[in-house]
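Since the structure comes first, as structure tokens, the remarks are kept for the end.
Of the protein chains in this complex, one is absent; all others appear in place.
Just so it is clear, A and B label the chains in written order, and each chain counts residues from 1 on its own.
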Amino acid sequence: MSVIIIGAGPAGCEAAYRLARSGESVELIEKEAEIGGNLNNWYQLFPDRKQAADLKAKLRKNIEHPQIHLHLKSKPVAFSRQGDGTIQLTLDDGALITGKALLVASGFRTFDAHRKEEYGYGIYENVITSVELENAFINHQINTSTGHAPKRIGLIHCVGSRDEKICRLYCSKLCCVTAVKQAIELREMLPEAEILCFYMDMRMFGPGYEEMYREAQEKYNIKFVRGRLSEASEDREKRLIIKVEDTLVGKPLKMTLDLMVLMVGMEPAEGNDQLISMLNLQTAPNGFIQVSDPHSGTNCTHQKGIFVTGCSSSPMNLTDTLTDARSAAVTISEYLNS
Amino acid sequence: MNFWGFSISEARVIDYDKNDKTLAQIMATEVPSSKLCIGCGGCTATCSAGNLTEFNIRKLQMLAKRGENKELQTQLHKCMLCGKCLLVCPRGVDTRRMIWSMLRFINS
Partner (left out) sequence: MNLEGKQQIWKDYQKDIADDRYYYARSCIRQTFFPGSEWAYLDILGNKLGKTVFDDPRHTTCTGIGYHSDVVPVETIMTVVARHFALMTEAGFENITPSCITSFGIYTEILHTWEQHPEWEEKTRDFLWKATKREFKKPKNLAHTSDVIYKFRNEIAAQKKYSLTDVHTGQPLRVVDHIGCHYAKMFPSKGIGGAEFPAVLSGMVNAWGGESIDYPERRHCCGFGFRNYLVMANRGFSVANSKKKFESMQPYEPDFIVTNCPGCAMFLDKWQYTISEMEGTTYGPNGYGIPVLTYEEMAALVLGYDPWEIGLQMHQVSVDPLLEKMGISYDPEAKYKNIRGENIGRPQCPTYLKV
């Protein structure tokens, strides 16, 4: 009997590998045709600028472990328990999988920036998301919609985070540091451009993050303006005119940008609500999966034998996600051996 | 005599596109550490001049970075160059040199 893991992103892969190494057999279910989840949308990682593809290659190699059975393009559609508590999961291809424990590693999806209508995503050509910028980095090409190298670029923090208007009260944690990393990457590609970050607070919580912020200011000449974007408009040249308050000066500020990047936050994964209801879990106030205790039960849910890891329970950066996956593996091992 | 009893208000908004940012560029070149400011206000809290007058060094250098140089003309000379701001800055901004740089610009 095995451990079933839903989601083969970084959390699912890491947990699968650790469980397999400790002797468990793992059924790893992934809805896409490829493992990696949101990692596939990243070019370089913070704070060390490691290639996302390298990390993914490592994860992929790890899950080649003989004890891990990968089910790609598969989704769980039904859940039941046998008398002895054994978990049964039916997949959309009709396969029936049984296990002693279930780990939810369904992760997150990025905020749909269309919902901040006043920022003009999908309406103005030169408004892109941080995910699209990562893809542009992969292709080594940054141009405006009119085919020019942007002279002034604004990165807008907290799009889809800390915002009552779109029912997202929480901080997505990784957008600040992503903005700093992307600003530096932009600088390397566009030495002459003016690059500005518009932030509410700089939440540089991880090791090396604050140092990277400092370096962005001094070495890379990135400007930081404390103020939240209120609205953007488009001028005749398809540039963006933005309105923010420069809160540290106490005056409204307007400027024209050639390219505006929205640092999209994290939302519960697509299908999160269905998964919660199918597995009879609880929804946390932020919409993610509720863990049983914020200190001692961070990988446990309110259902015996069902565990959670990574961004299924709350926004996390990659470092914390991988750590959390190892923590989940330990928690599950303890459960199986008790 | 204004027939209307009122006149059209001037915009208060910082027009970043139009503002002259020569001083901002000079400051960035002459005092690279000035780019490290995070607006914490430690300098202003301890400032000898700022405790007695409207002088706010944190705000003035931020205005200068946006090309809003007007206030500098009336405020900057109030600095006594005591250097206390330099001692408290958590980011190591060379505030004294920054003030010199701004003073030289507005006096030229």
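List of remarks:
What we mean here is this: a contact is a pair of C-beta atoms (placed from the backbone, for glycine too) under 8 Å apart; a residue touches a chain by one contact, two chains touch by 3 or more.
Note that the structure is predicted; figures quoted are calculated from it, not measured.
The missing chain, though absent from the view, touches A, B when the full complex is examined. The residue touching the chain not shown here, chosen from A:L91, A:I138 or A:I241, is A:I241.
Touching the missing chain, out of A:R21, A:K73, A:H114 or A:K219, is residue A:H114.
Interface with the hidden chain, as seen from subunit B, comprises residues 4-11.
On the side of subunit A, touch with the chain left out of the figure occurs at residues 114, 117-118, 121-125, 231, 233-236, 241.
Assume only the chains that are shown with their structure count from here on.
Annotation: 39 Å between the Cα-based centres of subunit A and subunit B.
Here subunit A touches subunit B in the complex through residues 202, 214, 217-218, 221, 223-224, 226, 246, 248-256, going by the rule given at the top.
Residues of subunit B touching subunit A in their complex: 12-17, 28, 32-33, 35-36, 38-39, 58-59, 62-63, 65-66, 68, 91.
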